[in-house]
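One structure below.
Note that one protein chain of the assembly has been removed; the remaining protein chains are unaltered in position.
The first chain written gets the first letter, and so on, giving A, B and C; residue counts start at 1 in each chain.
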Amino acid sequence: MAENINNLAMTTKTMDIKYGISATFSSAKDIFDAAGKIREEGYKKWECYTPIPVHGLDDQMGVGRSKVPCFTLLGGVTGFLTGMLLVWFMNAYDYPLIVGGKPYFSPIYPFPVFYELTILFAAFGTLFGMFFLNRLPQHNHAVFEHPNFGKTGDDKFMVVVEIEDPKFDDEDTPVFLKSLGGKSITTIKESIV
Amino acid sequence: MIKENDSLPLLSGKQYWKSLDELAETPEFRSWVDKEFPEGAELLDNVQRRGFLKTMAASFGLAGLGMSGCRRPEHTILPYGKSPEELIPGIPSFYATSRPTPFGFLPLIAESHQGRPTKIEGNPSFTIAGGSTDIYSQASVLDLYDPDRSRGSFSREILRKGDESSVRWKKLSSAKLASEISNWSDSGGLAIITDSADSLLRNELIENLVSTGVKHLEYEAIDPHLPEKTLASSLGVAENLRLIPQLHKAKKVLSLDCDFLGNREPNSTVNSRQFMSGRKVLSASDASKMNRLYAVESDLTLTGGVADHRLRLPSSRMEAFAALFYAEILKLQKSKDSNLISHLLKIGGDSEFDRKWISECAKDLLSKSQNSVVLPGLHQNKNLHLLAFAINQSLGSIGTCVTYLPVSKRSSYSFEDLAIDVKEKRISSILVLGGNPVYNCPNSGLQDLLSKVENSAHLGQSIDETSLHCKLHIGQSHFLESWDLGYSWDQSCITPVQPLIAPLYDTISDIELLAAVNKNTSSSHDLVVAAYNNLSNTDVAFDDFLRIGIHKIKQSFKTVFPDTSPFLQKLKPANLQLDESSLEVLLTPDFHTWDGRFSNNGWMLECPDPISKLTWDNALLVSPVFAKHLESKYPGLGLLPKPTMLNKSGQIAPDAAVFDDGKQKAPIVTIQVGSDHSITGPVYVQPGLADFTIVASLGFGRKHTGRIGNDLGYNASSLTHFGQSRILTNASCVPTGEFKTLANVQEHWSMEGRAIVREANAAEYQSDTSFAHHMGAESHSPPIYGKDLDKDLVFKSQTTPRGNSSYEHPDHNHEKSEEHGLHQWGMSIDLNQCTGCSACVVACQSENNIPVVGKDQVLRGREMHWIRLDRYFSSTQRDGAELPSDVQVSFQGVACMHCETAPCETVCPVNATVHDEEGLNAMAYNRCVGTRYCANNCPYKVRRFNFFDWNKRKTDELYEGPLGDENEPVTAMGKNPDVTVRMRGVMEKCTYCTQRIQESKIRTKIKAQRQKTLKTGNDGKDLILERDELKVADGGIKTACQQVCPTDAIVFGDISDPTSEVSKLKSNPRDYSVLGYLNTRPRTTFLAKVRNPNPRMPDHAVSPHSAREYHDKAHPSHHDEEHSSPH
Amino acid sequence: MATLSNPESTEDRPAILDKVNPAPWHEAPLVLNNRSFNWVTEKICGIVESKTPTWWWWCFITAMIIASFTGIGLVYLVSTGVGVWGNNNPVNWGWAIVNFVFWIGIGHAGTLISAILCLLKQKWRTSINRGSEAMTVFAVMCAGIFPLFHVGRVWFAWWLFPLPNANAIWPNFRSPLEWDVFAVSTYFTVSILFWYMGMIPDLAVLRDRAKETWRKYFYGFLAMGWRNANNHWRNFEMAYLLLAGLSTPLVLSVHTIVSFDFAVANLPGWHTTIFPPYFVAGAIFSGFGMVLTLLLPLRAVFGLHDLITQTHIDNMCKITLATGSIVGYAYSMEFFIAWYGANSYEGFAFINRAFGNYWWSYWIMVSCNVICPQLFWFKKIRENTPLVWIISIFVNVGMWFERFVIANTTLSRDFLPSSWGYYSPTVVDIFTFFGTFGFFSVLFLLFLRFLPLMPLAEVKSVMPQADPHGGKH
Partner (left out) sequence: MRNLFPRWSNTIPLKFIIALGLLGGAVVAAITYYATPKYTRVGYQPTQPVPYDHSFHAGQLGLDCRYCHHGVEKSSHANIPSANVCMSCHKNVKADSPLLEVVRQSYFGEDSNRDGKLSEDEDLNGDGLLTEGPAVPWVRIHKAPDYVYFNHAIHVNRGVSCVECHGRIDEMEEVYHAKHLSMSFCLECHRNPEKALRPTSEVTNLAWSVKADPDEDPDLAQIHAGLELKNNWGVNPPLSCTGCHR
């Protein structure tokens, strides 16, 4: 193992800084168990990269529920109010016209409008909330430097412990990961640009 | 006047007329006018003409785009050098004039916008017509702007290329031609052929000429003078005797083939007004005073539609019927003259008539003998007119409700005489003065004579069939361009023809031409003045006479007559029987073109025939019985549609015709009359016809009248014979195997038992005056006004009550204020007064710039009329698979109802149609994007969509879009500048003539403010104007349809004013809303129809057929006797 | 989503889902011949990455030509006037609105499969939802053409949107057409969002597999830098679930509002409260018809038999059968109410539908929509793919005629017999409609060529390997 760390060091041309150390697993089960252990070990800044959302992995990693719903709610409420305001202002306030004997404003007949706007804004809230929480779009990231990162979209499962992690240690961490059954332990470095 | 040089063809009337007023001055326009038939240009070479106009359009376009460098195209305003007095730009002026017709001069008022006549109204000073007009006068203004009018005078040149020859027209100066013609009478004999008109001036001028040996021949295809001649001759009276009914005094009328309410008889406007005034029913007591009409006729006419009892009878048997009827009268009067009676019975023959019908009818007439009248048809033979006269005499109604006016004899010079004179070289020149004899009287041999004589000229408004046989054609001025003076038909007044505009082209009037021939150099104006001053007892000055437009003269009716029986004894029985193989043909003036004079008039051509609902064509009307015979004899003829499942199950009645994709497929047949005459035309099955009568109409099948009128319909004039009755017998009918599509605007004739037109008999009405409220879904659904049901009209109209609606309705208030609109407009249409004359349709078209869309588009169901006249038939025969023979006719004028809770408004996504504070259903064309949702959601289907640029494009090139030609500019001169001309893609509909409403409101307010200021001297805050001072007085606004209606069936006004006439009518128990149960709350409501049948008549039914059908369908359970007729 | 079927992660689920019972779920595997993750990746990405097949080009060119009919038709229409169509008075809406409702209806299956089945924990949706979502988006595009261009002055169509203007006048929110503007545009937008978001992880995969530079950047840009990180997945799944939750009421509302175009009008045959449910059912019905029509050929062409299994087809057939029967029920109920309501106009409207001047269209509708699907009662037929495909075509035809019947029979004979008329389309009508199929195909072919036909992650997560507990079933 030591040597393949080194020869990776040899291959890197530019002046790099470390991002973290990765270990790959070949099945959902493995990474599921591994994740649990890493959490118990007390690591804080680490992440799993999986081709599919592995169920229960959140709990294993000890991360809580997603915040996306807040954005959805926000969007929805905004939408509904926008709709109401729109209809009231245009048909009842700015230029009230007698149309088919119907009231200038009523919450009933224009309800489809409120309704659709609610959904529209909520949908935007959801999507952009997700983007925001995932810090997307972010086209440049250290993990992309990993030689086999692509496989995580196919059938490989990967754990990366970041160098910022207080418990991170150049010696122990790779050993620990290996002990969890992680394969091809790799140091991820990104070049300073 | 303001004239604007604007090239961009935008959507507005103002746009058009501005550009056109200006246009009329420009050299382009002038040259266009002159070049219309450039030297050597072939007359009917459309390709060349179109090409030419394309370039013209282009040059106009360029003219405007000249200064388009700046932010908007530059318009210039061109004021006068010296402005005429009394002319304020933007304010129309009105002139009294009149229209010369074979039925006398009709007094009119013409509206003029900056010198362009745009609208015709009746002259209210002509009190017996009460300011109403007939449909043709309404349409006549369009002829002035007909692009196919001859734009000057021409000499005909035959060009021969090898063996084929083509006609070319060389433009000449009319004035020069006139002076040239004036020499004809010197160089050999001159014959003048005129149509018949009661023009003082013309008769005077002609008499002068006749005294100098000039021959005068007078003809009419529909000869209005035949009866007065024949009656006079058969009675041996010196002067002609003109029958003038006084129908306002008539209580019982028997019409013998006489359509006195329709277009076939003289004075129909006055007749309608007088007769229908006897059918105004506002209370039970009126119902007992109601007059009664018996119609005996072969064709189903408007008169037959109004009739309380109608008997189908061949025109050729009318004489026999009259004889029997007279015999019956004499019997009932206990007459001693037994041999006359027996003679009459002999004439009647062993005929198939229903004797009970005759006797009961006779009894009924005798019951009010002073006020009973028998009217014979214009086209009938002398014997019938004699019999009718005899009956009236014995009824003693002569002098009360029928009068005979002695009128001067007409020229007796006939075509035969002319032929001889020409043959013997006594006549070397023929001058045809107006009219179109070659087309109207093809059997007169005139066209050979014209080729024989050395000089021949035709004065006509367009280059027509007659012109083609004359060496010279002289463009005739439209009556709105010329001076004249003439009698009304009943000779109760003399009325002027006053020009509103200088001739658009180099044309002259018949008066001017005759004056020239008379070597009389004075202008036609001076002649009229002179003629007027020569009149006896002219106490008013000529100018005042022009203002009033009427000079009343005393009618001296003939009162003493010889005893008729000796003349009656002379009558021979003519007992002919009709059957499938020997039919009778009745020739009538066509509704659209009359005798052909309106055959290039788009408004008339597109206005549906009130009975057949056909447009753009005439058809050979046959009875359902004969149609069935044809079907059986010629299988596969496809004359009557195969009964569908819905027909057989009694769900709906069968259509009257076969429709392919909504286009009526009519088989073409040949009618052979005698041995040598035949006509070929499409067949239309008409319920209500006598079984073996075929009705053919004159006036169609023109070859040379103009681009829209050419080759429409069939030409029946070959059957006419000058000076003879228009009933032909011994005719046969053979299909040619070909078919023609007819543009019928109403595919379905039955009301299907829906309570749309609500009718009752007088007796029923007396027992239950609010019968209309007991019909329709709303009669057994919760009242739409809920708790406010009994509130008054004022309340209902101002604060649209909620009723049972789930919504609170906004009041008719000004925006964000508590103040109701000043007025609340509403309309009431009295179905009992409507005769179906359709004048309202054309009046509306003229007032509101409604485009003509052409036959092809009508076939596609895209006619644009804002008001349509629905015609329903109803019958006792309700075998779903059979077409009835005996029908009752119900008319209903349907225009936008201006619903208070309008379904159309709710669904418009862009607020293009909304309500205003006075209850008008506004239609903002410029806001409309054209989703057509409103039209779908209108239960009355009164909205019309501009599928194409009707106003901009030629009707035959609509599908070429931007590549097609634009209309001639001149057509736009007739547009009403106060109404937007709609572009394609926008919806339109009746606006209650909102332009008239706005104008009156503005006038009223200005008047109020100015007068008060003058009175009080305050012009500031101390000036107080009450709400009522700002209101338009009741009757101050007349809609176009209301103004034209001879019977005042339409009343418009402010329903928030309980004293207004319309409010009174709306509170009448006969008032009902069509489809009221939909809670649309229409502002236009109808007064239910009341018929007045005679209970003792054999064909009496307790209820009108339509009412009976409604009750049978609405309550099938108790199908009781009270609703079934005696037999 | 597969997550939901995991009993352990219940706290992740919105409470509402506890109330929905999972649809009966039999054990047939959703990916046959226990394939590996890698096989799935290769299979699906292969479609996009392989060299463009010749047949694709032929189809594409043909589709383009057909699409041009619509283009030409519309140019003629706008330059000349609505008159070039067959519309008239009384039938002011002809084919245009019929086609609009037809296409919108098609769209619904996509959303249904991706959203509703998602909420109902129907795992089998995974291999078909991407394709049907694409179908939705493209169908809505086709639908949008008609209401836009059927107006008389299309250059003013922007007045339908609530934009400030110098005339100081606004749209009318009482009009169902105005509701349509909001419903359809929302539906279109949300469908695209949903579709695109679901694709992000797959785009990332394509990005990482890409050889050519343009692909790298193309997919790289679209993938937004997705990293398959668990944190991403966490928010992604939540967002996906929420969008599904939003799309479900949306899809129901859209066709409800479309049905209001008719139901809010007061015409006999239109003014009925049954329209919303009956239109929605019809929409789903026609949608599934279209999904089958599209996917069955694809399955054969790309050899996707292991991914789109008989189970999938079977389920879709059953849904078609169910919705078809609902529609049939609606037809009969309309008649019953018309009779029961005792309104003569209403009564006649329906008799006229079945036996009036458009009787043929009514019976085509009934035989295609009600009778045809009943064949799906038989397993034999459900398993006979060609036959299923043919029936699905019939369903599409039938549903087009349903709209034709509703729109035209009512308009051509409504209240006043005097204004009864007859409508028949012109060549321009026909070509414009025909062209939209070309337009649709063009878009769908492009989709096939450049975007992943199936959601990799979702397909994988219904495979045994996805189970974090060593696949102990």
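Throughout what follows, a residue touches a chain if its C-beta (ideal position, glycine included) is under 8 Å from a C-beta of that chain, and two chains touch if they have at least 3 such contacts.
Treat the numbers as computed from the prediction; the structure is a model and nothing was measured.
Put simply, the missing chain touches A, B, C once the whole complex is considered. The chain omitted from view is touched by exactly one of B:501, B:734, B:1030 or B:1114, namely B:1030.
When the whole complex is considered, the residue among B:328, B:484, B:764 or B:978 that touches the unshown chain is B:978.
Among B:78, B:645 or B:963, only B:78 touches the chain that is left out of the view. Counting over the whole complex, subunit B has residues 2-5, 10-15, 70-72, 74-83, 88-91, 814-815, 817, 819, 822, 914-918, 920, 922-927, 978-980, 991, 994-995, 997-998, 1002, 1005-1006, 1009-1010, 1013, 1019-1027, 1029-1030 touching the chain that is not drawn. Residues 164, 166-169, 207-208, 216-217, 220, 225 of subunit C touch the missing chain (whole complex, contact as defined above). Although one chain is not displayed, subunit A still touches it through residues 95, 97-98, 137-141, 144-150, 190, 193.
The working rule: only the chains that are shown with their structure count from here on.
Interchain contacts join each chain to each other chain, per the touch definition above.
In terms of C-beta pairs in contact, the better-connected of the chain pairs B-C and A-B is B-C. Relative to subunit A, the chain whose mean Cα position lies farthest away is B.
In this assembly, the C-alpha centroid of subunit B lies 56 Å from the C-alpha centroid of subunit C. If you average the Cα atoms of subunit A and of subunit B, the two centres end up 81 Å apart.
Taken residue by residue, subunit B touches two or more other chains at 903, 905-908, 911, 914, whereas all remaining positions touch fewer. Among all residues of subunit A, those that touch two or more other chains are 95, 97, 99-100, 102.
Contacts from subunit C toward subunit A in the complex involve residues 2-3, 6, 8-9, 11-12, 36-38, 41, 162, 168-174, 178-179, 182-183, 186, 189-190, 193-194, 197, 201, 204-205, 208-209, 220-221, 224-239, 242-243, 246-247, 249-250, 253, 257, 260, 456-458, 460-461, 465-471. Put simply, subunit A touches subunit C in their complex at residues 27-29, 31-32, 47-59, 61, 63, 65-69, 72, 86-87, 90-91, 94-95, 97, 99-100, 102, 109-110, 112-113, 115-117, 119-120, 122-124, 126-127, 129-131, 133-134, 136-141, 143-144, 149-150, 152-155. Put simply, subunit B touches subunit C in their complex at residues 644-646, 649, 651-652, 659, 661-662, 746-748, 750-754, 756, 777, 857, 860-862, 868, 870-872, 892, 894, 903, 905-911, 914, 927-933, 935-937, 939-941, 943-949, 958-962, 984-987, 1074-1075, 1078, 1080, 1113-1114.
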